[in-house]
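What follows is a structure written as structure tokens; I'll ask about it next.
Here the complex is missing one protein chain, while the rest keep their positions.
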Amino acid sequence: MTIAAARQPGPRFVPPALVGVAALLVALLIMELLIQFNFVSRFIVPPPSEIIGSFGRVIVEEHVFSRFLLTLGECLTAGVMLTVFGIAGGVLMHRIKLLQQACETWVAAMAAAPVVLAYPLFMVIFGRNAWTIIMMGFFAALPPVILKTIEGMANTRKVLVNVGRSFNLTPTQQFWKIMFPAALPTIFVGVRLGLIFALINIVGVEFLINYGGLGQLINDLAERYDLAGTYAAICFVILVSVLFFMTLEKAERWLRPID
Amino acid sequence: MPSNASTNDAILVADDIVVRFETPEGPITAVDNVSLKVQPGEFLSVIGPSGCGKSTLFNVIGGLLGEHQGVVTVAGETISGPHKSIGMVFQEESTFPWRTVTDNVGFPLELVGMPKAQRIERARHFIKMVGLDGFENRYPGELSGGMRQRVSLARTLASEPKILLMDEPFAALDEQTRLLLGDKVLQIQQHLKQTTLLITHNITEAVQMSDRILVMTYRPGKVKRIVDINLPRPRTSEIVGSEAFGRYVAQIWSDLREEASRGMQDEEKHVLEHPGTAS
Partner (left out) sequence: MATTDRLTRFVAAEPLVSHVTLLRIAIILAVLAIWEFMAHSGLLYRDVVPSLFAIGKALYDLLSHADFYFNLGVTAAEIGTALLIGGFSGLAVGILLGANRFLSKAFEPYLYYLGPTPKIIFFPIMIMWFGVGPSSKIALGTLSCFFPVALSVAAGMRQIDKVLIRVGQSFRASTWQMITKIYLPAMRHPIINGIRLGLGVALIGTLLAETKLSNKGIGFLIINAYSTFDMPRMYAMLIVLFVLAIGANALVGRLGDLEGIKRT
């Protein structure tokens, strides 16, 4: 073992994660004190104790669980559409080289475009309902899935393709038995990105058009001037978003254990 | 140069350096009571097998490794961090890819606030010294590995250090480039009468360039032997091919071989005992 691999002696007795959490708690405590002693107006920032206190109320009275299911349902619908059309689109573009050459930069440009800003347009087309939300999530999140699918298929190691050819596989067999499985890890990265974009846009649009599940909850509470409730709802949405993100990460790691 | 000169004459003194590290397998002693003295204008090489702690020693003397026992003094002053009289040349590629050759070499001068015109002139002087005139406005990406090491060398020389400290600067280069660069460095050192401390694992290089060679043991690194190289300068290819030269090399190799094979056994043992880990 080289000396370079050895660690230097250092503070090993305080795990950093604990420090992070502690810092957060200290910050909350300071906020609480500042507000209670009127250094910060409680009409602008409610004291953390009040926010935490309103969690129970919000969860029960505002039917947070059913709202969560609604948002989840929208995400899943968008997610399924995303996966099907995104992968299909990517595969199509990979198979038809000319199509890829013509359209790939367009798709990349769409990835950089603020698609979600077209939500008023979608409202006109679909009405102020769940379909606007789902479609927005779908369109905003489609480009990364397509792009990653193309990438995954393009990066199949040549040798694997040659193995298939050496066994005289038909193009269809070649696709299903070799190229698609080999591309799956990258495709999954694309789907993960797509799902995250979908969630972000879905919750955002729910907030903006004041319809739907969790996003709408925040809007509602804000318009009712329920300060503590609004903060609580935002915390809740953050929590859901973080858990969603973590779950996707775990799933991805499970799918590609060797990397 | 006599090796038993009094400490008062020596420009660099390392006294009883001990360096220990914490590793997942427990503490290891990288450097164990190493002392050395370097006289002004002297070329001292430190040679040892991989894992003998010579790079650690390099970092201690260069002031980049604070956690050690023992004291390093430069012209009487104890160091507590990189000292202005010590210039370091690293083993890895260390030129700044976003700066031209001139801007690279002028870097230390920029740090101390030298005015631009003066900086450029000084940089040009050292660029010429390492034989890279004509390449002032190129970027390191356009140069070969050997040329880049020359830029690193010029950069360190531009800060006009009293002591030049080099850690296997030619290790990444092919043999022929290494020999040519070695010649160049020797030429510059003799011309500037630059005190130089070279860390290396290459015996021929050490014997060719040095006044004295310090041979280290395998970990924990101690001083095994100090060899005076009483060969005339300049060290022409005749001298390199001479019998005396060969005897020095053989002598040092017999010391090193023992240490090197201890090192190899240790490494093999480690791999066997820790399957699945990277070393």
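First chain written, first letter: the chains are A and B, and each begins at residue 1.
By our rule, a contact is a pair of C-beta atoms (placed from the backbone, for glycine too) under 8 Å apart; a residue touches a chain by one contact, two chains touch by 3 or more.
This one's a predicted model, so the numbers in the text were calculated from it and none came from an experiment.
Note that of A:L121, A:A154 or A:A251, the residue touching the chain absent from this view is A:L121.
Remark: the omitted chain is touched by one listed residue; of B:P27, B:G76 or B:P97 this is B:P97.
Contact with the omitted chain, checked across B:I11, B:L44, B:M88 or B:I127, is made by B:M88. Within the whole complex, the absent chain has one touching residue among A:T83, A:T149, A:T186 or A:N201, and that is A:N201. Residues touching the missing chain, restricted to chain B, are 62-64, 81-82, 84, 86-88, 90, 92-94, 96-99, 107-108, 110-111, 139, 141-142, 159 (touch as defined at the top). On the side of chain A, touch with the chain left out of the figure occurs at residues 11, 16-17, 19-20, 23-24, 44-45, 98-99, 101-103, 109, 112-114, 116-121, 123-125, 196, 199-201, 203-204, 207-208, 215, 218-219, 222, 227, 230-231, 234, 237-238, 241-242, 245-246.
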